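Notes to accompany the following structure.
Every protein chain except one is present and positioned as in the full complex.
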Amino acid sequence: MSEATSNASKRYGLLGRFHDADALIVAIRTLREEGYRELEAFSPYPVEELNEALGVRSRWLTVVTLIASLAVAAGTYWMVWYSAAVDYPFVVGGKPLHSWPPFALIAFVLAILSAVVTAFLGMLCGNRLPRLYHPAFNITMFERASNDAFFLLTNVGTLTHDEIESLRSRLTDLGAEDVQEVPP
Amino acid sequence: MKRLLTYLSSSGTSAVRRFRQQPPLVLTLQVALALSLLGALMAWSTLLQAWLTAWVLLAFLPLGAMALLMVHGLTGGAWGDESHLVWRNLVASMPLFALALLPLLLGLDVLFPWMAAHDTLPDVVRHKRFYLNEPFFIARTLLYLMIWVGLSLGLTRPPSSRSSTPRWYAPGLIVWALTVTFFCYDWLMSLEPTFYSDIYGLEIMAICVVSVLALGLFISVVSLRPSIRLDLANLWLAVLLGWAFLAFSQLIIVWSANLPFEISWYLNRSEGAWLWVGRLSTLLFLAIPFAMLLPTAAKRRSGWLRLTAAIALVGYLLHMHWLVWPSFTTSGWAFLFGPIAIVTLATAALWWIGDTRRHALIAFRSVEEKYHDGT
Amino acid sequence: MAPLFRPRTNALTVVFLVGVLALLVAISVIAYVVYRSPYQTDAGYAPEQPIPFSHQHHVGGLGIDCQYCHTSAETSDFAGIPPTRTCMTCHSQEWTNAEMLAPVRESLSHQEPLAWTRVHKLADYTYFSHRAHVNNGVGCESCHGRVDKMHMTVQRQPLTMEWCLECHRDPGSELRPQDKITSMGYSPEDDAIPGHELIDQYDINLDHLTECSSCHR
């Protein structure tokens, strides 16, 4: 990878490897204070503080799931009521046409189903999955992101050569064990 | 009748001396007791009905607290480590409730239709006489009360060492479950002697725990750390949904099968105003608390939780009335003696648990350390 | 290390997923259309018959009443296919030597019925009573269409359960007075008897019409 250093525009970013999550969090906080905004952090298991450090928050998934399930519950109840009380009014077992106990049960089950589907698809869409190619996959050491190492990817698309070099040394100062350039 | 009067008056006079230091509570209790006595003279059956309703309404709270303490003893968890005082203070009122149930044994014939003459009973009820008969009923009731007093004494004993859970907690919980179940069959379900439902005991157990969680949070939420509030609120939400599941199960099974002895229970409870009491209590006890307990951030805030708990407790009050009252043919006095019985029992329970515990309940945070030193 | 995939794989993945989604939608739409098309319902079915019998000629042209041939339409669960003798009431006089009618004469001489191919077939699990419909104001035309304009007998209606139910739920518009049962081209506007009056007149119990056991016994 080092032979590609001459041309800045061909780089996507700098990838730094850290030994533990704490070092990574410190590095993120420091870089963000210094004005770097386009940072991506990778860890082999969920680390809550990473998002706080990155300043990433997302609440829409829960809200969307809730709205979807409520809407489906209402829609289902309406459909069941319409079909059993309006479209095909038919008395079975002496029950009223509008039999709310079973209708509510069905609405509840389908609300859960829609919550499951929304949450799952929401997770995939929010994470832009499936996305089989990612620039970091070019780097051999990135294999350890799913094993035992922590990574910080800083986007350097708009930086000059010198700025990149200073960022590289900054990463090393902050405890990165290895820093490599990532092609786009 | 006479025995009841002497019992009540003697307990009243002997208490007067102890009460001089706490005038407001004493005054309330004395007035309420006097009114209850008046009620016993004026409308004996209505007072008994009101007394039973008030009793289950209030005594289910310490009963639920017992279960919480034992479950926590078995599973551990920060939620109970930090909140156990409030449950123990509530459990301490159990002996009073045990005493307060005894007068009702005098009026079994007024409360329970199956006490009527054998020939006048319908067939299915006659078949139940092997279980529903006066001596056996009284013996069972005394057994439940003794067990509960025993459990409450064991649970309110100051813990000798915090590290090890007493070995009797697991069997204690089993005994608790069985006594609560059969108590409810005896004292609630048999009010309508043709009705039967084997989920009833589970449903009542869930109600006990749900309501005491609401009460505990209402009392003590300010003194708890936000993470503990969250845990307790989640526990409340879980048991609340569990109760909803049980209640709905009974409803849909009885509704679907539409058998006369079962559905009449619901028909009694959907007549006239009871229909609206039922709907309102479902709203206040289940729907609103459920919605309010969904957002995680809100469950850390004491004001929010206190409001939720207050709403749920009003719902609980309505729900218990909906559960018990429609079994009776009531007189107009019910509206007077219903609240009086509740006030009497509530103040009596507060008086019973004593200064320290009462203050701990009312102003939980300020007294917490004092209480620790005291024990 | 070379990555397992190229950057353009991401775009291809999106194309692939959208394609799968579109395929699913297309399959559902096609299934819906095919399900209701004559391919599935047999509407328009006009099989070849041993004799090219024309209702257009006999009904439309000659004005023979339906019940002249289908004698049990009013009295039995089946309308009945006329026996060869019914054909012979006329064709022993008319067109006696026509080549076209040779199978009829053969049938008569061999005492073997003509093997007509049935056009209106209902599933075995459907209980259908012809008499119940005819006697309660349902005209022939409602189910069989304008037979007076059919050269070869054709199944006009889809005969799906939905189609049956349409009328069973709201029979008023399909009813006609008893004397108009077999007439073709009847329009309720001209006779101006409202549907609900006919329902009363025939004493039709509407609740019973949509019960499962009315048609599935």
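Per-chain numbering from 1; labels A, B and C assigned in written order.
Keep in mind that, in the parts below, contacts are C-beta pairs under 8 Å (C-beta built on N, C-alpha and C of every residue); 3 or more make two chains touch, one makes a residue touch a chain.
Note that in this section contacts and distances are computed from a predicted model.
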item	value
Chain excluded from display, named as in UniProt, from "Multicomponent Na+:H+ antiporter subunit C", "Fe-S-cluster-containing hydrogenase", "MrpA C-terminal/MbhD domain-containing protein" or "Acyl-CoA dehydrogenase"	"Fe-S-cluster-containing hydrogenase"
Left-out chain, listing which of the shown chains it touches	A, B, C
Contact partner of the left-out chain, one of A:Leu14, A:Leu31, A:Ala73 or A:Leu110	A:Leu110
Residue of A:Leu14, A:Ala27, A:Ala41 or A:Val182 in touch with the missing chain, whole complex considered	A:Ala41
Contact with the hidden chain (one of A:Arg37, A:Arg131 or A:His161)	A:Arg131
Residues in subunit B touching the chain absent from view	76, 78, 123-128, 130-131, 174, 177-178, 181, 185, 194, 196-202, 227, 234, 238, 241, 245-246, 249-250, 252-254, 256-257, 259, 261
Contact set of subunit A toward the excluded chain (per top definition)	21, 40-48, 50-51, 54, 56, 58, 61-62, 65, 79-80, 83-84, 87-88, 92-93, 95, 99, 102-103, 105-106, 108-110, 112-113, 115-117, 119-120, 122-124, 126-127, 129-134, 136-137, 142-148
Residues of subunit C (touch criterion as defined above) contacting the omitted chain	4-5, 10, 32, 35-36, 40-41, 158, 160-163, 165-166
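Note that only the chains that are shown with their structure count from here on.
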item	value
By count of C-beta pairs in contact, the leading pair of chains	A-C
Inter-centroid spacing, subunit C versus subunit A (mean Cα positions, whole Å)	58
Computed distance of Cα centres, subunit B from subunit A, in Å	47
Subunit B and subunit C: spacing of chain centres that average the CA atoms, whole Å	69
Set of subunit C residues in contact with two or more other chains	none
Per-residue multi-chain contacts in subunit B, two or more chains	none
Residues of subunit A touching subunit B in the complex	66, 93-95, 101-102, 105
Residues of subunit A touching subunit C in the complex	88, 90, 130-133, 137-140, 143, 184
In the complex with subunit A, residue positions of subunit B that touch it	248, 251-252, 255-256, 258, 294
